[in-house]
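Yeah, one chain of the complex is gone here, protein chain that is, but the others are all in their spots.
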Amino acid sequence: MSDPVAQAPQQKERVRKGDLQKVVTPEHMFFEAPRETQFITGSEAAREAIRRANVDIAISYPITPQSETMQQAGYLYDEGYIKDYYRGEEEIGVMAAIAGASRSGVRSLTATSGPGLIRGLEAISSWPGARVPAVLLDMCRVINTPLAIQPDNIEISFLLNTGLIVLHGENQQDFFDYPLIAFVVSEQVDVTLPVVVSVDGFFVTHARGHVSIPSADIKLPPRDGWKCAVPAMDNENPPARISRDAPIQKSNFISYHMHASWQQEVFAAVQRSARYLRKYLKGLVEIVNPDAEEMIVASGSAVSQSREAIRQSAELGRKVGLIKIKSLRPFPAQEIREACKNVKRILAPEFNQAGWLHKELCSTLYGYSNAVIQPGPRVFGGMTMPTEMILEWLEECRK
Amino acid sequence: MSLETLRVSPGYEHIMPIEYQDLINHGPYGRQVKVSEMGKFKEIIEEHPMCAGCAMSLFIRLTMIGLPTPEHTVLVGTAGCGRLSISQASIPFIYGNYGDTNAVASGLKRGLEIRFPNQKKDVVVMAGDGGLIDIGFKHLMHAWFRREKFTTIMLDNEVYGNTGGQESGMTQKGRILKMAPRGKQVDKIDAIGLAKVAKVDYIARIAPTNPARVARTVRRAVLVAREIGSSYIQAYTSCNIEYAIPTPEVMKDAFNVEKERYGFEEILSDRAKEYLNEIEKKDKEKK
Partner (left out) sequence: MLTHENLELTRTQPDGNGGVQFLYRVKNYGVAACSRPKEEIAQINWEVDVIKFKDANTLNFDVCHTTELAANTLTFHNDKSLNEFLKKAFVYFDELNVLEGMMTK
């Protein structure tokens, strides 16, 4: 009769602000919704993207100063834009938990940078094979000793052959747009893959830039856990004595052939994502001065430096072209081959020692272009890439 | 899973495999089966490739019988002997990277709670001693500290069986094994003690000597995890290969070890006790 629990005053539910947002189509979010320009940091741009991304769960680990984004996600959780949130034990734990959360069929997000990415890499590189749609924001940071927080994107080279979709943002605007696009593409049924959105940390995350954003009262449609290339691990499927993870088990149970075809399918799915990325990113590449004989090909913040270099070059009366690569996986081979058909000299400025983009370009253009592909300029470990450096390299290769 | 949608539509029985029909019509879904009924229902696990006489395979089989709601359970495992069998279960099984079980289960359980607010989904981790206490130690402890609502079952064979017999943190001191050529130098890790420190709501130590008790313990652990907090079962599941126990003597060994150092022990928090009492009282009333 007098149950104290039943009679206790009901704790008033806090209003979840996410519930007050209106769901809009991706097309509306990306192309139609009125936008307002703000001058904000990359971390703030990412926060605004997450606010509109209808995220179910965000799992964090501190790697400040590089990645303030995940503590921002904490505030968004507190306000009710994210349904669940916690700080994990470290990156392996976080990346594994994301694999678990995504398998349950909910929209999952985390962020890390440099050393954290490498620590969690075993888990991250197992995501594609497990076909878990999720988004990882990656603020590139030096991983080699000695420590630094300057942008050095060597870590991207570790991601290129994992079966992940890898986008590389140039600036704060990209760090708003790409994460939203990443969720939509990641959850397409014929894709069902995780997406990494990398930006060169510090320059993008810790500096302000112009970002044009739609209002905060709209959000993307939620993830539909029933729409997936493989069933979610929710036990809502007919019982069978083979789990979806079984085919990717040790090969003494199934033929190596099956394992190989599973991998082939993962990489085919990466290719299939190009169709969606072309639409939402408005092309996998952006080309400036397509008719130039000299072309700078770059991704990340090297693009910003290159933009200024070609402007200065134009002042001196020389037209130089620029190809901004937005998506590294899928790699826009077709677009680059077409754009470099008649180019004589190519410069590949990079913020890393290994020159992974240069290698990509060489293998992509071999047999398709007679251009000389310069292995640089390259800076790393926190070195700066002044625009003069790019202009000097251009001058040098003309000799 | 929705049991209604799984039933074979009349007239299509000849298309669906017998295996499937048996699981739906005679499986443990939608009802609590008992150990004493074994042989009279279709089990979650039947065939498996584990060694003859393996105590672990027996324990896993009993675990599946103990699950209170197998149709809403997801299993999480890792590299090790156990997964060879668990992956043959008719329950979804997540096979992650080595040692990541309790991190994966944390994300999975929270995701399932978001997606199915009106249907409790049980998450059960079943992994070996190496996977949990060595490589997965941090995830195990932190999941407990966070009071994640899932069950962890350690299949403690006191050795790395699947990789060929190396010492683990749960190996007893002095045992000569691979990587312990002069005998293990340090004590077996007190995982039960760690669970107590982490204030795990339900802790049990058990050997597979009493099948009904195994099933009952699993059921209680899963129920506590469903509503109260973390639960942990540590089960002695000897490796008859690496410890050279003759197959016919596996159970004798289990009884001996149980008597010497692996006696049944259940440690419940007050909340867990109260909750289980309530459920078990209701069960009795039903009868």
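Each chain carries a letter (A and B) given by its place in the written order, and its residues are counted from 1.
In this section, a residue touches a chain if its C-beta (ideal position, glycine included) is under 8 Å from a C-beta of that chain, and two chains touch if they have at least 3 such contacts.
Quick caveat, the model's predicted, so the values are computed rather than measured.
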item: Visible chains in contact with the missing one; value: A
item: Listed residues A:Arg119, A:Arg141, A:Arg307 or A:Arg378, member touching the removed chain; value: A:Arg307
item: From A:Phe202, A:Trp356 or A:Phe380, residue that would touch the chain that is not displayed; value: A:Phe202
item: Touching residues (missing chain, whole complex) on subunit A; value: 37-39, 41, 43, 65, 68, 149, 151, 202-203, 205-210, 301, 304-305, 307-308, 311-312, 315, 379, 384-389
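One rule holds for everything that comes next: only the chains that are shown with their structure count from here on.
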item: Contacting residues of subunit A [partner subunit B, same complex]; value: 56-57, 59, 83-84, 86, 88-90, 92-94, 96-106, 108, 122-123, 126, 130, 225, 231, 233-241, 243-246, 248-249, 253
item: Complex interface listing, subunit B residues touching subunit A; value: 1-2, 6, 19-20, 23-24, 27, 29, 49, 71-74, 76, 83, 87-97, 100, 103-116, 121, 138-139, 141-142, 146
